[in-house]
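Note that this complex is displayed minus one protein chain, with the remaining chains in position.
Showing chain A:
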């Protein structure tokens, strides 16, 4: 499973296989501690990266004193998901148990105890002898974190701001499809295609008309009625793709992360830095398959498919397998070929990358981008 990386790696968070740049867009192959065919779980923090395979967990980067520090830990069971934050990394096991670990050389996995959600519908469970049963700890299915927010969602759709329970989605059929966090806000997508946001919305992150802090998940009215299939949360921005193949972005656009024009210093055109409501992005024609099949070319072949976001950058894959990007690129997060610019404020294709949309995956760190290629395409 080749891992192609680009972006901030000054702490040795990722071990480069060679110093050479591997493909046209300026990604380099990095080493994963597991063998090539295996699927591993990765999450990228600012000063370290976390990687899990089976029960094993690796933390690598600046842990205590210097770069390239690495620790290996063993969890009580197989690891399902990781969320690497500034002060700790959340570790979710397949069993639904949640742990956290501090990124330091003396790292230890510690159980996260969550407050039990109020059980209004089922009543207190009683054992055979009539004594109330201690509430069992919730089974967690989704986790995400940012520097100011830590979120978990249980199998019964209880939403936790770790460790307290914020909200319970009451509908039986409610199923969470995706959960993502920015620095201080959360975005949740259910299988119906509804988007919920909460946390700090003072920079427009929540997609609500009024800039404020929301303690509990709020339905995004602006997207109500549009079936959303994919979401992403960047540092202070968010993005969504609809079943119609439309891309929406909202929040802070300080570095062009929304794909919207940035106001130039001394320039005459005024542009807002905050877009509180979702902006439909009119993407340039992809043009990738024109030569190949000019007669039967269909726009849908290049419709946006998935979206990903780092602190101040946004990436999207199109059905044709091409990767498009906008936002901050000072640290090479959009490939080293763009490193001489500080940002891009319109979506642009990254040359030389063609993903297998069925099997390849994209992951954003705060200032980096990682491609995990399982298919043959490159």
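Just so we're on the same page, a residue touches a chain if its C-beta (ideal position, glycine included) is under 8 Å from a C-beta of that chain, and two chains touch if they have at least 3 such contacts; residues count from 1.
Following the convention adopted for this analysis, contacts and distances are computed from a predicted model.
This complex has a chain not shown, and the name its UniProt record holds, of "Lysine-specific demethylase 8", "Fibronectin type III and SPRY domain-containing protein 2", "Bacterial surface antigen (D15) domain-containing protein" or "Barrier-to-autointegration factor-like protein", is "Lysine-specific demethylase 8". Of the options A:17, A:222 or A:263, the residue whose C-beta touches the omitted chain is A:263. Among A:14, A:47, A:80 or A:142, only A:47 touches the chain that is left out of the view. Remark: the omitted chain is touched by one listed residue; of A:29, A:141 or A:184 this is A:184. Touch with the chain that is not drawn comes from one residue among A:27, A:236 or A:250, which is A:236. Chain A meets the missing chain through residues 8, 10-11, 46-47, 62-67, 147-148, 183-184, 200, 202, 210-213, 235-236, 263, 265-266, 270, 272-273, 311-312, 330-331, 366.
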